[in-house]
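One chain of protein is taken out of this complex; the other chains stay put.
Moving on to subunit A:
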Amino acid sequence: MASSEEDGSVEEKENNNKKRTKSALATAWLTFYNIAMTAGWLVMAVAMLRFYIQRGTHMGLYRSISRTLKFFQTVALIEVIHCAVGMVRTSVIVTGVQVCSRIFMVWFITNSIKQIQNEESVVLFLVVWTVTEITRYSFYTFNLLNHLPYFIKWARYNMFIVMYPLGVAGELLTIYAALPYVRKSGMFSMRLPNKYNVSFDYYIFLIIVMLSYIPLFPQLYFHMLRQRKKVLHGVVIVEKDE
């Protein structure tokens, strides 16, 4: 009886040790991930600046950074897994929607519709995304290292006020510019008759996507404003991701 009691407490200690090791591993991985992402978006920012300074134009700028952009934006899918396994305390759905909308812009608009790659609106959302992501990932990094400089916290909770509407403008203008080319080429579309008895019109789909910004954008924006109030002017609580 005594030995089984001992075994019980040894097992408990082992479990606690396992939990501590797991969370130390998780923290180490998340720190590495966020440092890597900060670095990636910094590289993109520098590349864009250099391009513009050297060439004096934004023509060809997207082409020059497109591979880096595709890589780092796609890798962000990992963040959905972080939420799913509980490493990060955020809703899987919220993160999923955010990452998917980025992936949609990168792969299904800018990458697929080459004629709009030199639009100014593309540069607009690229700049916004870069600034936002560098702020966001460095915020997470410093948080994990328990050493958050106030200016990073300030940036995270204030820049969005301007960045968010600018980003939305860049994205919407880009999709709008792409519409005539989508219509002409009939890309990603399927017409009747076919053996699956389904049809899909990418042009109409894009219009619906644009319209969906109308209800979604204010909701997200006001949610972030509320978070900002809580964090900067209220009681400081455990950081919740937006």
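Note that a residue touches a chain if its C-beta (ideal position, glycine included) is under 8 Å from a C-beta of that chain, and two chains touch if they have at least 3 such contacts; residues count from 1.
To be clear about the criterion, contacts and distances are computed from a predicted model.
For the omitted chain of this complex, the UniProt record lists the protein as "Very-long-chain enoyl-CoA reductase", which is one of "Very-long-chain enoyl-CoA reductase", "Exosome complex component RRP43", "Multifunctional methyltransferase subunit TRM112-like protein" or "Large ribosomal subunit protein mL51". Listed residues A:146, A:194 or A:219: the one in touch with the omitted chain is A:194. Mapped onto subunit A, the interface with the missing chain covers residues 192-199.
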